[in-house]
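Below are the structure tokens for one structure; questions will follow.
Only a single protein chain was left out; the remaining protein chains are all shown in position.
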Amino acid sequence: MEKSIEVHSLGTQLSEIVESAFFVFPEICLLAFLLLILIFDLIFRQKLLWLFTITALLGLFLTTGLLLQQWSLTAESSEGLSLFSRMIQLDRLAIYFKILICVSAVFTVLISVNYKSRAGSFHLRSVKRIGEYYTVLFGLLLGAMLLSMSTHLLIIYLAIELISISSYILTNFNFDERSTEASIKYILYGGVSSGVMLYGMSLLYGLTGTLDMTHPSFQENIAAAPMILVLFAGLFTLGGFLFKISSAPFHLWAPDVYEGAPTPVVALFSVVPKAAGFVVLMRYTAHFFSQVSFDFPWQTLLAVIAIITLLLGNFAALWQKNVKRMMAYSSIAHSGFILIGVLSTSSFGMLSVLFYVSVYALMNLAAFLIIIMISRETGSEEISQYRGLGEQYPLIGVLMLIAMISLTGLPPTAGFTAKLFIFSSLWEAYQSSDNLMLLLLLVFGLFNTVVSLFYYLKIPYFMFFKKSETTFVADRFSHQRTGRRHDKFYLFDKILAIVLIFPLLILFFKSNWLIDFIHTIPFEF
Amino acid sequence: MTTFLFFLPFILTYTVFAVYAERKIAAFIQDRMGPMQVGYYGLAQTIADLLKLLQKEDIVPQAADRKLFLMAPIIIFTAIFAGFATLPLTSGFTGSQAQVGVFFLLAVVSLDVIGILIAGWSSNSKYSLFGALRSVAQIISYEIPLGLTVLCVVMISQSFDLQEISYQQGIWWPTLDAQAQNYLFGLKALGIETTGIGGFLTWNIVRMPLFFLVFLIFFIASLAESNRAPFDLPEAESELIGGFHTEYSGFRWAIIMLSEYAMMLLVSLLGAILFLGSWNTPFPNIGSMKLAEWTSGTPGTWIAHVWGGFWLISKAFFLIFVQMWVRWTYPRLRVDQLMTLCWKYLIPASLLLVLLSGVWRLLMI
Partner (left out) sequence: MIQQIIFYTFAALTVISASVIIFTHNVLYAAFSLIITFLGVAALYVFAGADFIAVTQVLVYVGGILVLMIFSVMLTNKISGQAVTTHSHNRFLGGLIGLVLFVLLMFGILQANYASLFWLEKAQSSGNIIQDSTIQLLGVKLMSDYVLPFEVAAVLLLVALIGAAYIAQRQMDEK
């Protein structure tokens, strides 16, 4: 607790808090809908299942609307507002990420509409207690939105815990053995990394006497404190953030959780906590590492972490036979790429991070949606089951191909543009600092892109070039004979997939549309 | 230190009489005679029982976890006895001066659960284990409404300190805080000042009329906390023989019994302090009839000690009497009913009351 007595009298402080509340309307809106769904769950238990989805979507749309309004109200050059006695900072960076989070959440909800888990225990059209799903989901979103605004270590911790606890619960929503196992592993890893982070934060508090990263005395005291402790405190705190973005050495939870959790939830996990984690990481590097007075090579440190993450993610993905596991390692590898943007610290680096995260959200959501559609068809998430699907369902095959090309980072997709930005920002950083590690990182990054080509394109390869198994073909013939087209894909899902894939192409040709938007964000922390 | 000097001997003597009283009250309610053989009207019965218990062999079952088994009764008693540390007895007898007061009491008393758990587990018997599990589930659950009701009082009194809470409920508040004023029902708007009138009009239960409901919840929760009927599932003798202390005998069993009665005394004292005016007299000053002053004495004088102790202990004994009365009136609850009562009725109700107390507090300013 901060023991110094503030100059403000309590009265003005309270009115400041009330004023602050107006600036967190989107969060309040989200919270209100969380409670609303909870109450609906009490009233319409096991009835009117569609109502919950409608309410959730309505809540998300309303929140997004409020966020857009916030975006238009904040000036392009403003430094951002410190709210609630410097607990959170509302700036365009935060609002951008919050919009991204909400949009991803909308798609997650849409994706989950037709999802059915293997045992059938998670199926929003028939599940008995759909209310809990949306409640916990909204809890996660609230945590992510707070995290993207937070500059105070206490709020950072609470927001991360809110995300984590919601994630543990959501992981278990399949209610089969694998899902429970994943959930427990997630809790264990999460608990440890939270503990490590808290230890670091407590050291930081002990050294500075404040938990507010933006406070001038935070930086003064950091500068005055002995190096080795600052280093420990900083690294331990960093651990918690690395856990959220599933970067090495805190990536171990990802494969099991991705495999065990319901697929729509996985799509959410791969986007929302990660985006929030990156924004807090950006703030942390800006406020902590850049302020550390002694000559600590934090850029090199982050570069090493990025290299390890890239190598681990990509090479482990090569051997995966399960699509979701492969996507887990792929998302670890992508964290490595985004870390590159974070460590280049220039405003171009920030821009590339924002662009990459946005594109990454789109392509991951798309990929998971198609995985869900295919697993409904084949009843499995093994890559070997993808044989011949491309021939059978050309539309799905093509969409999957585009998603995978984009994930690899090849033209003509936005994935290529994003990687291009990231690498050019790294090149820029290398030139300005002459840090050899950064050059090494660049080499490794490019090399890993080539590696990723193998496992991403394995899926389209199986879909188009491998012949499907005979029983499957016979099945198809029988349907052709009866003249009825055997197609288990919902039209809704198809449209959704197209909606998600289309921007990936658009953003390649017209990347300046998004870039212009991002450019209005002042990268001042 | 004063706690040791006064409460330890007090608990011992009280328990002897309480056990006798319990049997006599039970007998009276069931239209029996109760113990009649030893001494006049069976008065020495408990003492005889006690002597017998002390002479008995201290048996540790072979399959028990010896160290834990021996330790458990001591933990239980220590935890409950530590709770007495913060209790004031009279206006001059304050107990611990810790600011955290009643909060400390709740925390430390919750430790007796651990003793019960150890007792139940180390006995290595199914009855003990079931008893311990039930007991723990019950105590932990009922700690929540108990804590919330205490919170209501703390919100109105703005203090954790039980002595300050006591002072607020009588005519002697101005001796502690010169500006202090009490109003009827706590409402300043009514304009009836009761600072000088005192008596039951300044008791918390009248100061904040909703406290009647709060007190009711407190009383129910405190019954459950001390494992008394109708919440005596942990030692339901028809099902579990004796619950968590089935395997205990002799002196250690006596200590467990002692803790149970000490717990009854503790919650009754706490209830009296928080709601029923603590050591303050129930008689108000009416005009020139200074009943309140006649029956309490100025703080610091010896007569104040006598009156204060008398009032507080009689209030506590009255509550203990009600506890015994309830025991022989209501049937035992089923496990699920017990939990339903706590989680679905008492906790929401006490949460609501916390809110209302906050609102009332605003009206009191």
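Quick notes
Read from first to last, the chains carry the letters A and B; within each, the first residue is number 1.
The rule is short, and it goes like this: a residue touches a chain if its C-beta (ideal position, glycine included) is under 8 Å from a C-beta of that chain, and two chains touch if they have at least 3 such contacts.
All figures in this text were calculated on a predicted structure; none of them were measured in a lab.
Only one of A:L67, A:I111, A:L146 or A:L302 touches the absent chain when the whole complex is considered: A:L146.
Within the set A:Y168, A:F269, A:F355 or A:Y430, the residue that contacts the chain not displayed is A:Y168.
Residue A:I155 is the one among A:L67, A:I101 or A:I155 that touches the chain not shown. The omitted chain makes contact with just one of the residues A:F25, A:F44, A:W71 or A:F84: A:F84. Residue-wise, the contact with the chain that is not shown comes from A:A225, picked out of A:A56, A:A182 or A:A225. Touching the omitted chain from subunit A are residues 1-6, 10, 13-14, 17, 20, 31, 34, 38, 83-85, 87-88, 121, 128-129, 132, 135-136, 139, 142-143, 146, 152, 154-155, 158-159, 161-162, 165-166, 168-169, 172, 175, 206-210, 217, 220-221, 224-226, 228-229, 232. One chain of the complex is left out; on subunit B, the residues touching it are 68, 98-100, 103-104, 106-108, 110-111, 113-114, 117-118, 120-121, 129, 132-133, 136-137, 140, 143, 160.
Just so it is clear, only the chains that are shown with their structure count from here on.
Here the spacing of subunit A and subunit B, counted between their Cα centres, is 53 Å.
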